[in-house]
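For chain A:
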Amino acid sequence: MKVVLQNLTKVFPSRNKKSGEEVVAVNDFTFEIPDGKLIGLLGPSGCGKSTTLYMISGLQKPTGGKIFFGDDDVTELSAENRGVGLVFQNYALYPHLTVKQNILFPLQNLKGADKLPKNQMLERAYEAAKLVQIDNLMERKPSELSGGQQQRVAIARALVKMPKVLLLDEPLSNLDARLRLQTREEIRRIQKETGITTIFVTHDQEEAMSISDMIVVMKLGVVQQIGAPQAVYDDPTNLFVAKFLGTPPINVFEGEVKAEKLYVGDSAVLDVPGVADQPVYVGIRPEGFIPDANGPLTCNLSGVDVMGRDVSLVTTHESSLNPVVRSIVDADAAKNANGITVSYSLKPHKVFLFNKETEERVYFEVK
Partner candidate 1 sequence: MVESKHKWKAWLYLAPAIVLLLIFTVWPIINTVRIAFLDGYNMLGAVGGETYEFGIKNFTDVLDEYSGFKEALINTLLLTVVTVPLSTILALLIAVCLNSIRPLQRFLQTIFFLPYVTNSIAIGMVFEAMFNIIGLSPDAASAESWGIINNIIGLFGMDPVNWINVNSGYWPNFWVMVIYIVWNALPFKILILLGGLQSINKQYYDAAKVDSTPRARVFTKITVPLLSPMLAYVVITGFIGGFKEYSSIVGIFGDDMKAVGTDHSLNTMVGYIYDALGSNEGRASAAALILFAIIFVVTMINLYVSKKKTHF
Partner candidate 2 sequence: MKKILSILLAVAMLLSMFALVACDKGNQGNQGNEGNEGNNGTDGKPAGMASYDVPAVGYDGSAVTVVFYHSMGAKLQAVLNTYIPEFNKLYPNITIEHSSMGDYDGVRDQIKTQLTAGAQPNIAYCYPDHVALYNVTKKVIPLNNFIDSTIEVTDAEGNKTVLGLTEEQKADFIEGYYKEGAAFDTVGTMYTLPMSKSTEALYYNKTFFEKNGLSVPTTWDEMEAVCARIKEIDPACVPLGYDSEANWFITMCEQYGSPYTSLDKNDHFQFNNETNRGFVKKFNEWFRKGYVTTEEIYGSYTSGLFTATEGQRCYMVIGSTGGASYQTPPTVDGQPLFETGMATPPQVNPAAPKVISQGPSLCLFDSDNPQEVVASWLFMKFLTTNVSFQAEFSMASGYAPVIKSVQENPTYQAWLDKASGYNNLTALSVKLALSQSDAYFVSPAFNGSSKARDEVGILMQTALVKTGDVDSAIEKLFKDAVGKCNFSIK
């Protein structure tokens, strides 16, 4: 079931009536979510990703635009009739019902043609429970379960009625680090197995990148970029998207293009054919630095972070916008970085230029 959003807008009247100015939570959001795909809505808090999710679920009414499930216009349809599965950020499991009763709850609401006999309901419930591997906790009360377990019960409850669309609102935010990794793999596996069109909202870009088929980066209600995670990572349309994706984050410098050469500080660091002379922001991915004794870019070394397999050189540079410039290099390269400065040469495809005013991407041919 593909989900189509057409110029979806949502405007909230501001809290105090007097001032009257409104908050545009979602601004003209158009996007077609292909059937069976796992989509990540990504962006800092307050960027309208949750509002979009709730509009798709029907709990929020859009002020403008349309929503289609397949080719049915469901904009006016209330949540009850959309048959959507929704997993809340803090799970919203019914505290007074056991896990089994929680999972059975949606099935007991099915009417008319979809009504199921009792045994089939139980069978489906256990099937969903097995899917999320909590079939041993069926008689427990939510208060007796850990965060992760509660999360999985919420997912089971959403899946059991085989909804057309599965929506997840920051599913991993309440979990501890180790559990978060494990659960996101679970979500990935479940989605692949069931093939349900799934949209999940998160502010953790690493999580979105790791499991989504496509991600949508949003900022203040406006869609910045849509695409496969790696594509968006490798080809950000603006500085915000570049800075938002990737850990450790992208290093940003002030630079200038003169005669198709990029100057950072006063040294030319890269040939940028086809780019007019203009001051630019220069974004360099941490993995875009190659330690090179006579590399064009030299920074003052301030420390070495060993993160398991690869090593990160912590340096500073006067025209860097962030306090620290961090690069990721292989371990042995780090061994001979013992001086007070280190020089790099740059991998062109890891360097992005952005217009100073519009912060839009400025492209240059990469040989």
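Just so it is clear, contacts are C-beta pairs under 8 Å (C-beta built on N, C-alpha and C of every residue); 3 or more make two chains touch, one makes a residue touch a chain; residues count from 1.
How were these picked? Simply put, all candidates are chains of the complex that A comes from, given by their letters.
Owing to the predicted nature of the structure, the values given are computational and were not obtained by experimental measurement.
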Complex check, chain A vs 1 or 2: touching candidate is 1
Okay, in this complex, where on chain A does candidate 1 touch?
-> 57-59, 78-81, 83-86, 88, 90, 92, 94-97, 105-106, 108-109, 111, 141, 143, 157, 161
